[in-house]
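First up is the structure itself, then whatever we jot down about it.
Here the complex is missing a single protein chain, while all its other protein chains stay put.
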Amino acid sequence: MSPPADTRGLRRAGLGSDVWNAIALFGLTALLIIASRWISSGFGGWEQTKAILVLSSFVVVVAFGQQLVILTGGLDLSIASVMTIGGVLTFNFVGASPTALIWGVPLILLVTAAIGGLNGIGVVWLRVPPFIMTLAMGIIVYGATLGITGGTPRGQASPALSALFTASVLDVPLVIYFMLAITICGSVVQLGTGFGRRLYAVGTNPAAAYIAGLPVRWLTFLTYAISGASAGLAGILMFGYAGGATLTMGQAYQLPSIAAVVVGGTSILGGSGLYIGAVGGALLLTTFSTVISSLGIAEGWRTVIYGLVILLALLVLREELYLWAGQLVARPVPLRQPGEPAAKPDA
Amino acid sequence: MSAAVTLTPPPEAALSLDIDAVTKSYGPTIALRGVSFDLRRGEVHALLGENGAGKSTLVKILSGIVKPDNGSVRLGGQRFAPHSLMAARAAGVSTAFQELSLLPNLTVATNLTLPKQRKGLLGLASRRLNEAYAAQLLAECDAADISPGALVSDLSLAEKQRVEIVRAVSHRPRLLILDEPTAALAEPEWLFRIVERLAASGTGVLYISHRLAEVRRLCRRGTVLRNGESIGTVDLANARDGDIFRMMVGRGAEEPADATATPVRRDAPLAVTLRDLRGPGVDGISLNLHRGEIVGVAALEGQGQRELFRMLGGAAPILSGDVAVEGKPVQFASPLQALRAGIGFVPEERKIEGIFLGLTTASNISLPILGRLLRFGLIDRTRERAEVGRAAALVDLAARYVGMRISALSGGNQQKALIARVLLSGARNLVLFDPTRGVDVGTKEVIYGVIRDFTAKGGSVLLYSTELSELVHLSDRCLALYRGRIVGEAAGAALTEERLVSLATGHGE
Amino acid sequence: MNAPVSNAVTRSLLRRLLGNGTLIVAFIYALLFTIFASRQSDALSQTSITDLFNNAAPLALAAAGGSLVVLTRGFDLSVAGVVALSNVLMATQVGEGPQQALLGLAVVCTAGLLVGAVNGILVAYIRLQSIASTLATMIVTSGLALLVLDAPGGTVPDFVADTLTDSAAGIVPVAALILLAVVLIWLLLRRTDWGVALYAVGADETAAGLAGIRTRRVKFFAYCLAGVFYALSGYMLSALTATGNPNAGNSYLLLTFAAIAIGGTSFSGGRGGVVGAMLGAATLTLLQKVLFSAGVSSFYTGIFQGVVMILAVLVAATSDRFASGRRA
Partner (left out) sequence: MNWNTIRSGLVNTAVAAGLLAGVAGAANADDKKLKIYLSLSYSGNSWQSEAANIVKALAATPPYDKAIELKEVISGTDVQAQISAYESMISDGAAGIISFPVSPTGLNRAIRKGCDKGTLFFMYDGTVTEPCAYNVSYITAGFGENTAQALVNVLGGKGNIFLSRGVPGNSVDKRHTDGAMAIFKKYPGIKVIAEYYGMWSDQTTQSETAKALAAHPDVDGIWAQAGEDGAIKALLATGSKKLVPVVGENSNGFRLALANPAYQAAGFKGVSSGSPPATAGYAFKLMMEMLTKGRKLTTHNIEYPLPWVPAEGVKLCPGDRFENGCNTFPAGKVPDSFVTEVFEANLLPELSLVTALDGKPTPGMTIQPLPGEVTAAPDTPGINCQKCNGNGDIYALTKIKATVQP
């Protein structure tokens, strides 16, 4: 008996509720953009969408690494400092020179990956809890950046990197294409490569992954290195956006990177969640903060509402609700009818 | 000092238990499909059945942890539907769980007094009173060798099991449930004395085990579960082992003639050679595993078999000794390296170390060969489907399960997928630790077939099973482990359960 | 009682001594203090010691609360919000005098309790991930703090500010007495059924449930009590700074967890305790002084703080592994 495996099932890849979650997030984002027309006449159009996409690009990039780390059951609290050092190094060493850009950017990504790798070494081989390891690394890297720059990063803006934000093709800023490419690449890495597949295995059950012969430690180490590199890339982008770098430039992205991943449906316990969900989370939160900042209310209320929305998203986007919704849409395949022998060999 | 501990309630408090047509299902998996039997006052009643027959679910229902979907339970004539563990306990039902429920970071005394500590001055938990109470309790249960002040994580498995039992007994139950209480016990006589004392005072005992000898020693009647159904309650004195087996597995025990029919393949080339292997729990083991050979390992709980298998699977450190695969010496310090050396390992705890509940069955199976499936760095889905399909067919796993999340599958199908994975890994030598635990009869047959098939094609298998009948049925020869050493071997006509029992209890040669 | 001494007892004793994070952090603190005292002549003076206690008190109280949640294998980020909220409440809602001071204490503790209860419901009963739901409550409470006071200001009553930062009878710092009181309360709580259950739930929730513990209730109370401790932390901070600042809590978020980790509380639950966390907080604040007295270039103090955090956790983990005889 050699039946072809169920292709429909493979395509579903068993991540049904995650996909639902991502779709729901994109839907909510679109809805929010459309509904925001009630708040302001400038809202609801292509200009607003463009602005939101551009502004969310940093979180989208940094959330890739953050999500991989969270998939393995960890957490990266060093990304604020790594983003900063990425931007500062580009500012100081690459600056306006287009040739320096060509070798400088890969080099800076390597440096930031190495910083992430140090996190990985601490977590994997020294067994320091991720929370502490990355928190301490963040403090250390910040201190190092402060020391290296003497407090003032100095350099020149990079016209090439700024062009990502200023130049448009078909009325779409280049950075949005870039973000789209990152989203696709990130999703392919997660779902299409052996690395991604193994990572989910490690995240959902590290003990079984070890027994199954996966290089659990190397995989975990790699996620931290990737997180470092993606934070570095976000820092480089941020530098391109602002045309300069300061030592505080990454701070605003630490909690949003986690919030985007968590709202995007990734379990903080590891093993489940999709990058596309984190992208949706980033878009939703950015859209929301855009809308909320145009409301004429006190900052305190804005903060309260922002927190409540995260809470609401957590309450609404729980897996049980998707299972429930899924049951409403389609009757589940009966695995075994009552009375049927436990496991009749299928003819 | 606290008030004297009395373990035995007055006889008039004894209760009977009536279970009538209880059903329970977890999502698509049906655990119980109509269980009925009764337990009389002061009776020690055996609950028999293979792994996965529904015994543990019944225990959970009686302990107040899960609620049945249907059916009724009556305790002493009253409706008994506890909504929590504490409610069950208040009604007089107390359980010693199979998966021990002790807290490793607390002392024996604290564990024994959970959830309410003995209070001293100012109503605060008193270490002294707790330990005094625990010491008295342990002494009364004939377990005074366990120190009340020791941390549970520092106890041996057998000691933990005894603490678990003492704790269940300490609640002065009118119905005591013991779920596989002797699994880790080296000397079950200790438990038998307690059970007999309780029964004499009128306490009902539901004794769950699949060890017939123990059950015959303690119980007069027993109920057999199979596939979530109560097949019947038998008078043990008048039932032959074969009859009970037939009820448990749905057919007669295998004829010993089957085993003799398999040729012993000592002349085949060597597949795996172990020389004086040592490590925690393993005390110098040497053995030869030939191509095409199934070698069984029989042992009581905790004789080093777990450690030996984990060493071979690369999951436990080998401190000294040599391993050679097909004549070539190999060294490995991780399952990955073991796999590369040609040894595939199926671990004991399927849910903990085997499968990835969050992933699809296909992803679970294709994991070891992902590297081979890559095309331009991406997984070639077509080839993955083909390979997974092939492996699934080998273990008779229905194609419709392949695309589902593995968590939706029954335990048997999960186990099939797990075995499909090691088969797909290409390892020519398999180390299988209790591969049929908790699976139904049909799956067992499939797994037996897979193992035979595998060896017929030149693979070799080292197999441990808690079920002696399985070892007799499947192995070409069978080794007995006792205290980390091989103490005997049985093959051919000498490979019988009786022989294995006497070898495994250290009464060999 | 004559229980035969088994091997397990000696092993347990060894583990208790070596694997006890509290002892380790106490040793680290003593070491740092020795360095500090040798570098700074007036380190043992009464004012210097009072300063040490005053500076450490808010973080120590916050860490004490956080460690309760960490013991249950959870994370509570709401500490930042609650500290800020109780600080601004003290600076705006409370008048002069001992009665008002007590009233203020009641007000902030109630606020902390409420936030803790919300966290407890979300985590224990609705079963949301603790880190995510407390992130949300943290943001909400920081917003509330901004609503109470939109810029630093207000005045904490002099009575509170002076009494709590002073020395009782001119000898013992009041902050030390407060910390001691918290330690005593904790030691009492540890010896209640709840205290024992806290460790059980953290180690293995399922097993704890099978042992008859109401695990949800235990976790719920842990979050509630943590909220009260955060409020106390804000109360002490108010006394220390004598003013309100809606952003006062921000710097407490990560420091709290650093203190808990240094104090030997395991992030996988069930091991460690409040006293260790408080000592961890004291160590972090002492480290500021030691780095100052050692003349470390200010640009690099961050590197030291980070390295000390990692080292402290490593030392605790290594000794624990050694004590339990497990191989790495």
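First chain written, first letter: the chains are A, B and C, and each begins at residue 1.
Throughout what follows, contacts are C-beta pairs under 8 Å (C-beta built on N, C-alpha and C of every residue); 3 or more make two chains touch, one makes a residue touch a chain.
Predicted model, so just to flag it, every value in this text is computed and none were measured.
Under the touch definition stated at the start, the shown chains contacted by the missing one in the entire complex are A, C. Although one chain is not drawn, the whole complex shows that of A:Gln48, A:Thr183 or A:Asn205 it is A:Gln48 that touches it. Check C:Ser130, C:Thr243 or C:Thr283 against the missing chain and you find that the one touching it is C:Thr243. In the full complex, the hidden chain is touched by chain A at residues 36, 39-43, 47-48, 50-52, 54-55, 91-93, 144, 146-148, 150-157, 165-166, 168, 238, 241-244, 246-249, 252, 289-291, 293-294, 296, 299. Although one chain is hidden here, its contacts on chain C can still be listed: residues 34-35, 38-40, 42, 45, 47-48, 51, 55, 58-59, 145-146, 149-153, 155, 161, 165, 237, 240-243, 245-248, 250-251, 255, 285, 288-301, 303-304.
One rule holds for everything that comes next: only the chains that are shown with their structure count from here on.
Here the CA centre of chain A is 42 Å from the CA centre of chain B. Remark: chain A and chain C have CA centroids separated by 31 Å (rounded to whole angstrom). In the complex of the two chains, the chain C residues touching chain B come out as 1, 3-6, 8-9, 11-12, 15, 188, 191-193, 195-197, 199-200, 202-204, 206-214, 270-271, 324, 327. Only residues 75, 77, 122, 126-129, 131-133, 135-140, 142-144, 146-147, 150-151, 255, 258-259, 262, 267-269, 298-308, 310-311, 314-315, 318 of chain A touch chain C when the two sit together in their complex.
Contact residues of chain B toward chain A in the complex are 25, 28-30, 33, 227, 313-315, 334-336, 338-340, 345, 347, 352-360, 362-363, 366-368, 370-371, 373-374, 377-379, 381, 384-386, 388-390, 392-393, 396, 398-400, 402-406, 408-410, 412-413, 421, 425, 440-443, 446.
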